[in-house]
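A single protein chain has been omitted; all remaining protein chains appear in their positions.
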Amino acid sequence: QTNITVYGSMDLGIVHESGGPKAAGWTVQSGVEAGSRLGFKGTENLGGGLQALFVLESGIAGDTGGSRPGGLAFGRQSLVGLSGGFGTIKLGRQFNLLTYALMDVDPFGGGHEGAYSNIMFSDFRTSNGVYYTTPTMQGFKASLTYAPGETPGNSKAKRETGLALEYQRGPLFAVFAHRNLEDATGSSRNKVSFAGATYQVGAFKGALGYAVNKDPAMAMDSRDLIVGATCEHGPSTYLVSWIQHKDRSILDQDANQAAIGYTFALSKRTDLYSSYSRINNKNGAPFTVGNAIEVGSGKRGFAAGINHKF
Amino acid sequence: QTNITVYGSMDLGIVHESGGPKAAGWTVQSGVEAGSRLGFKGTENLGGGLQALFVLESGIAGDTGGSRPGGLAFGRQSLVGLSGGFGTIKLGRQFNLLTYALMDVDPFGGGHEGAYSNIMFSDFRTSNGVYYTTPTMQGFKASLTYAPGETPGNSKAKRETGLALEYQRGPLFAVFAHRNLEDATGSSRNKVSFAGATYQVGAFKGALGYAVNKDPAMAMDSRDLIVGATCEHGPSTYLVSWIQHKDRSILDQDANQAAIGYTFALSKRTDLYSSYSRINNKNGAPFTVGNAIEVGSGKRGFAAGINHKF
Partner (left out) sequence: QTNITVYGSMDLGIVHESGGPKAAGWTVQSGVEAGSRLGFKGTENLGGGLQALFVLESGIAGDTGGSRPGGLAFGRQSLVGLSGGFGTIKLGRQFNLLTYALMDVDPFGGGHEGAYSNIMFSDFRTSNGVYYTTPTMQGFKASLTYAPGETPGNSKAKRETGLALEYQRGPLFAVFAHRNLEDATGSSRNKVSFAGATYQVGAFKGALGYAVNKDPAMAMDSRDLIVGATCEHGPSTYLVSWIQHKDRSILDQDANQAAIGYTFALSKRTDLYSSYSRINNKNGAPFTVGNAIEVGSGKRGFAAGINHKF
């Protein structure tokens, strides 16, 4: 079986959610550090530098044996594509460009109790997408996505477009990403932009990012600032982040999240982790402390668990 | 892992459907040329020429990460069987004999925008089936299927039986297939018969087939004639077919489909494809141009995409 690589990870932890009437207390959760998954992928050399590729990735609710997102067999990623000197073209379902950018800047990588998605952007993937990424040139790489809304008689409705620009050189990584999503009638557009960077100094890596989220139809207008750092020390990694959410709508529902985390690598494939996060909601802001998969149920969250890759 | 072969294909294309108020316009679709799938199969030699075998095949909606048919983990095929000098017996779910026959004769192999199923028979699989196939003798092979309706107190209701006879010698392939499906009360029977043949002359292969579809309870009585050809030229293959649907019911909803296609093999495992089909509906006939998986939404369909096998 040389054509297919089977891979995945199982991440399960014990979580305590508190703060608020719906807080779940102690639970067992899947995908705290990173979503549990089972994947199948492969590439084929077609000659002349051209390569075919595919990815099929199931998201697993390891606590119950179900799927995440629910009801989808390969809900994390399902795509086929061609890569070569011109770059890479893919068709199917994958993470959108904003999600990649946010995960790359967030010290928690989009997971743990401190996940950026708790109070920033949480629309992870795009179905029916056409994705194009340029080759890397002088440290720069650009990506474009287009996903038709597939609404009969209205080619604008639900249409999604996106672009990202990445730069990596030495200790510096910088990224800008933008997404437009038309609403169900094609008469209004949700626009989200994010710019962020990380900088490595020895074992220490600092992170800084800023997002703008506007949606006239939903009277939504907010700004997010994320600041954080990671520090590696042998098998240990220390994680910290602070996110400020400014609501410019008339509801004025500001919020902020402070989070700390710790991971201990038992091997390259397996680690133990723990994290704690606290959200401050103003004027009835609805944010809850979740993690890579769960949206959470309260203003405070603690988790400890194991993530095993295979 | 010597017992299991993991295999599959990812086929995604860009499709334009037009002609009619519900036509979807531009969409990204999965399984245009052939249904995207992930399979697990294997055989075990039991000695004395006896062999155990199994197939588990998931159908994948590569555009959204879902399953096709929806809701089934292994909806394409799931079966176990024994083969030997007596032939092959299988139990489970698989394509019915009519579907195999139609896919073998259709120049489009049941896929692309010209799929026979757009205006002919589109009931692909049988659950709860017992399948028997004889060994090949003098080029002949016969198959029988029986699937109980599993209706308490009514052993006839929903029962399905089928038979097929195939002949392959030199450039000639010929097939006859028949299926009986009892309705939910066991008081009426849908009978479908199909006879077809293909003949190879050099790079050129001609195809001809004729189907009869009768269902007294649904006042359905129709005839389908399919004529087509394929021509291979290096990595290129040209496809063409014409299907005439004659409705003998009082509705008199005749229709016909004309389709052309082109595939370009990047390798044995990967090809690019394009196809166009147009359906002519008379007296409000409801047919739409779909493909291997999608049923379509309009009277005209164009597709271009990639199919990568692994």
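Order of writing sets the labels: A and B. Residues in every chain begin at 1.
Here is the rule we go by: contacts are C-beta pairs under 8 Å (C-beta built on N, C-alpha and C of every residue); 3 or more make two chains touch, one makes a residue touch a chain.
Remember, predicted model here, so these are calculated numbers, not experimental data.
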item	value
Touch criterion as defined above, residue of B:34, B:56, B:119 or B:279 at the omitted chain	B:56
Candidates B:152, B:170, B:234 or B:284 - the one touching the absent chain	B:152
Residues from subunit A at the interface with the omitted partner, ascending	1, 5-8, 10-14, 21-28, 30, 36, 38, 58, 60-67, 73, 266-267, 269-270, 297, 305-306, 308, 310
Residues in subunit B touching the chain absent from view	1, 3-4, 6, 40, 42, 44, 46-47, 50, 52-54, 56, 71-82, 91-93, 125, 127-130, 147-148, 150, 152-153, 155
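The criterion applied here is as follows: only the chains that are shown with their structure count from here on.
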item	value
Centroid distance [mean C-alpha coordinates] between subunit B and subunit A, Å	39
